[in-house]
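This part shows chain A:
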Amino acid sequence: MSALRRDAGIALAIARKDALSELRGRHATVSTLFFAAVVLLLFGFALGPDAERLADAAPGLLWLAVMFAGILAVNRLHLLETDDDALEQLALYPVSRRAIYAGKALGGLAVMLVLGIVVLGAVGILFAVDVAGAVVPLLVTIVLGAIGIAAVGTFYAGVTVRLRAREVMLPLLMLPVLAPLLLAAVKATAAAFAGDPFGELGAWLQLLVAFDVVMVVAGAATYGFLLEDG
Partner candidate 1 sequence: MMTRVLGAVALVAVVAATFVALRVVPPDVNQGEAQRIMYPHVASAWLAYLSFGVTALAGIGWLWKRDLRFDAVALAGAEIGVIFTAFAIWGGMMWGQPVWGVMWQWEDPRLTTTALLLALYVGYLLLRRLTDEPERRATRAAIVGIVAAVDIPIVHFSVEWWRGLHQTATIGSPDRILNPAAPMAFVGTLLGMLGAFTLAWLYLMIRRYQLARAEAAREEAARRGHLLRARIIELTE
Partner candidate 2 sequence: MTDVGFVIAAYGVILGGLGLYTLSLWRRLRAARDRDDEAR
């Protein structure tokens, strides 16, 4: 029991350290948000100007923008470590590997949540979909999606931390794994926008939860090996 509490404390400390670094270098977070906005704009140009088509596509565009920007965000969270071999230093401490993973993932989660909410708002404006009418299910979807992306992203960012060609390897490794999350999140979002006419929202959210659980467990279980000789 106390080991768990100690681990949680360590995780939070790491998350806070990352969050503080992020906030101090605030422009990095803001650039990621702007990247997402630009992506949405380009989607508008690519698929528009028919408002109905854009409204139909909105759930997909939302999650694509979140995922692409998420890759940048997750990438950066681990860059903070490579600069002075901080990750290796961290590995030397007698700290539970799971705690380190949880800490980094929590940092990633915070960024992903901000990203998700901002993109949700932008999509509501740009593609004329009713966000306010379904705000609770939408937020739940955002949270679940953010958890999954943070879990998977943190894991693969750790894998590629000192890898050659990591700018392309990180998305190349991450994105296929995220396919079910993308699918479920888009479906859930679309159902939420439409008022859940077929009652499928619950099923998709369950799938998201299952994905999140599996990925968090897998990530936490294997992250330790990375720190040892990854």
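The rule is short, and it goes like this: a residue touches a chain if its C-beta (ideal position, glycine included) is under 8 Å from a C-beta of that chain, and two chains touch if they have at least 3 such contacts; residues count from 1.
How were these picked? Simply put, all candidates are chains of the complex that A comes from, given by their letters.
Note that the structure is predicted; figures quoted are calculated from it, not measured.
Trainee: Please name the candidate from 1 or 2 that touches chain A in this complex.
Mentor: The answer is candidate 1.
Trainee: Which stretch or stretches of chain A touch candidate 1 in the complex?
Mentor: Its residues touching candidate 1 are 155-156, 159-160, 163-165, 169, 172-173, 175-177, 179-180, 183-184, 187, 198, 200, 203-204, 207, 210-211, 214-215, 218-219, 222, 225-226, 228-230.
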